[in-house]
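See below for the structure under consideration.
Removed: one protein chain of the complex. Kept in place: all other protein chains.
The chains carry the letters A and B, assigned in the order they are written, with residues numbered from 1 in each.
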Amino acid sequence: MPISLGELATRFGCDLDGDPDIEVRMVASLLDASPVSISFLTNSAWKDRLFSTKAAAVVLRASDAADCPVASLISDDPYANYARMAALLHPSPAPVPGVHASAVIDASATVAPSAQIEAQVFIGERAIIGENAYVGPGCVVGSDCSIGDDTRLHANVTILRQVSIGMRCIFHPGAVVGADGFGNAMTPDGWVKVPQLGGVRIGNDVEIGANTTIDCGTLGDTIVEDGVRIDNLCQIGHNALIGAHTAMAGSTSIAGSSIIGKRCMFAGHSGAVGHVSICDNVIVSAQGMITKDITEAGVYASSFPAEKVQEWNRKVARFRRIGVLIERVSKLEKGD
Amino acid sequence: MPISLGELATRFGCDLDGDPDIEVRMVASLLDASPVSISFLTNSAWKDRLFSTKAAAVVLRASDAADCPVASLISDDPYANYARMAALLHPSPAPVPGVHASAVIDASATVAPSAQIEAQVFIGERAIIGENAYVGPGCVVGSDCSIGDDTRLHANVTILRQVSIGMRCIFHPGAVVGADGFGNAMTPDGWVKVPQLGGVRIGNDVEIGANTTIDCGTLGDTIVEDGVRIDNLCQIGHNALIGAHTAMAGSTSIAGSSIIGKRCMFAGHSGAVGHVSICDNVIVSAQGMITKDITEAGVYASSFPAEKVQEWNRKVARFRRIGVLIERVSKLEKGD
Partner (left out) sequence: MPISLGELATRFGCDLDGDPDIEVRMVASLLDASPVSISFLTNSAWKDRLFSTKAAAVVLRASDAADCPVASLISDDPYANYARMAALLHPSPAPVPGVHASAVIDASATVAPSAQIEAQVFIGERAIIGENAYVGPGCVVGSDCSIGDDTRLHANVTILRQVSIGMRCIFHPGAVVGADGFGNAMTPDGWVKVPQLGGVRIGNDVEIGANTTIDCGTLGDTIVEDGVRIDNLCQIGHNALIGAHTAMAGSTSIAGSSIIGKRCMFAGHSGAVGHVSICDNVIVSAQGMITKDITEAGVYASSFPAEKVQEWNRKVARFRRIGVLIERVSKLEKGD
């Protein structure tokens, strides 16, 4: 579906410097773009790519427009505007209403007529699938789960039990929501399992990555608020609360009962131990580990960048003898 | 199924301070409990919640009983006793014997008559499913695997090949047991795969978390002993041995051929490199990394707690110049 630059400018509130009647059909990188593509520039470091682009138009900041050899769609936030234009030009496929013959749906479940249920799906007792929802091949939606309108479960997702999911969410393959939290009581005879009786409540516009796991609550629910973005292979423990619009990159792990504020960002391999509370607008850098409450917004870190192993090992060895160094300084101070 | 406080006290060996004829139906947190619920108090820090609870009774230590406004079930180990009461009041659903029509079961497999095989299951050659076992929707039990009596595989679990699982185990969705270990021999032409020919042996009363992976042995078996608890997204390498009643929290990774003792505890994001041996009763803190044999029980650590990035970066910069500091001290010592 081609769309004119004029219409893009109007729809997304950009200033157009160029011919409004040029039509585009797709997005592409500056280097790969053809005359039916729009592209974007968010980082002036890539300006050399701008000079040679063959795009029909580039979404960029006013300060970069003078350097643009083609039409400019000028925006204060070119990345977000590019994202919105890309979504318009490359929409997710609309669900094809209906239930595949191989899907198994419990008689007590409710599937909206406009929803698409793919092959090999299982939908359990009292589950509810909303309007225009898509349940991909191999997915399992267990008993007492509800999937909101316009939500997509890609293939092989497991929504286990007592999970409520809002509207317009996206779950990537292999994600597991509602499995038992990790609750065990030690006894002289070994662990006694603490029954995990709560559920999971997920808001609207949430995206959950491939093979990420979100456990049910022990008593009460694990909660993921509106607009949260969680990448692949992350773990959210029982009774955690992830505040609205917080984002977590790959392999982040939030232990049980921790409360994460709104608009936080966790970089890859980071995490929080259990029972901590983190305020809004906290950023945790890669491999950073939060071990106690955080009450002040800002960036937090606890990891070292890799360096050559010989140099690193030398530093580690010195670190291990830091007590001796302190003693040597104390001795000097005493004038011995 | 209501049960009286008197019967709970008798069955679990608690002292009851209250009316033995009061009946309860469920467990709940101190804050949410209603007069048909029991609750528990394990940490005196939450005593203010005790004062206002509406529970029928609270499981707690003798030292907290005087502060309890409702009936007390007094126990030396309230958490374990609460867990046992919760399991009694909220039992896991019993399997409904039978094989779903959509399940595919190899003719050479054996399924006990009391087992439940759910929709979209695949059971391979010579596999054995025990009495009262539950195999959830989308699970795969491959050739030469055996699932013990009363064991539950939640949805989309993969038990691949040559895996023996004991009784009363629980496997959460997406868990993978018996995939090839990571064995490769480097040659000038690239890696040559080392065939992974062993299996996996898992004891009784083991619980394995969602999307956790346990590889088969190269030669011989990977072993998980009785009572082990492994959380989500953990990795157990080929030929590892996990001792009885050891627990591992989310994203723990144990590399190949490592031997972990009994009753060890690994916190989140921790791990052990390959070919190490860890004795019984070792605790590894979050992000801790075991790199060599441990022969003494205790707590081991190797990670830093996160702090504000400006302060952290300053410390890292100083750490990097620690060699210079040592030289300055040496110079002072020499009286230069």
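To be clear about the criterion, contacts are C-beta pairs under 8 Å (C-beta built on N, C-alpha and C of every residue); 3 or more make two chains touch, one makes a residue touch a chain.
Predicted, not measured: the structure shown is a model, and the values here were computed from it.
Participant: For the chain not shown, which residue from A:A65, A:A119 or A:A185 touches it across the whole complex?
Facilitator: In the full complex, the listed residue that touches the missing chain is A:A119.
Participant: Looking at A:A28, A:V99, A:I129 or A:V299, which makes contact with the chain not pictured?
Facilitator: Checking the options A:A28, A:V99, A:I129 or A:V299, the one contacting the hidden chain is A:A28.
Participant: So which of B:V24, B:V135 or B:V284 would be touching the chain we can't see?
Facilitator: B:V284
Participant: Among B:F40, B:Y79, B:Y134 or B:F304, which residue is in touch with the absent chain?
Facilitator: B:F304
Participant: Identify the residue among A:G124, A:G148, A:G166 or A:G227 that touches the chain left out of the display.
Facilitator: A:G227
Participant: Just checking the interface: what residues of chain A touch the absent partner chain?
Facilitator: That gives, for chain A, the contact residues 27-29, 32, 77, 79-80, 82-84, 86-87, 90, 100, 102, 118-120, 136-138, 154-156, 170, 172-174, 205, 207, 209-211, 226-227, 229, 231-233, 244-245, 247, 249-251, 267-269, 286-287, 303-309, 312-313, 316, 319-320, 322-323, 325-326, 329, 332-333.
Participant: Applying the definition given at the start, please give the residues of chain B touching the unseen chain.
Facilitator: 102, 104, 120, 122, 124, 138, 140, 142, 156, 158, 160, 174, 176, 179-180, 182-187, 190-195, 197, 211, 213, 215, 219-220, 233, 235, 237, 251, 253, 255, 269, 271, 273, 284-285, 287-292, 296, 298-304, 314-315, 318-319, 322, 325, 328-329, 332
Convention: only the chains that are shown with their structure count from here on.
Participant: Can you compute the centre-to-centre distance for chain A and chain B, using the mean CA position of each chain? Integer Å is fine.
Facilitator: Computed from C-alpha means, the inter-chain centre distance equals 26 Å.
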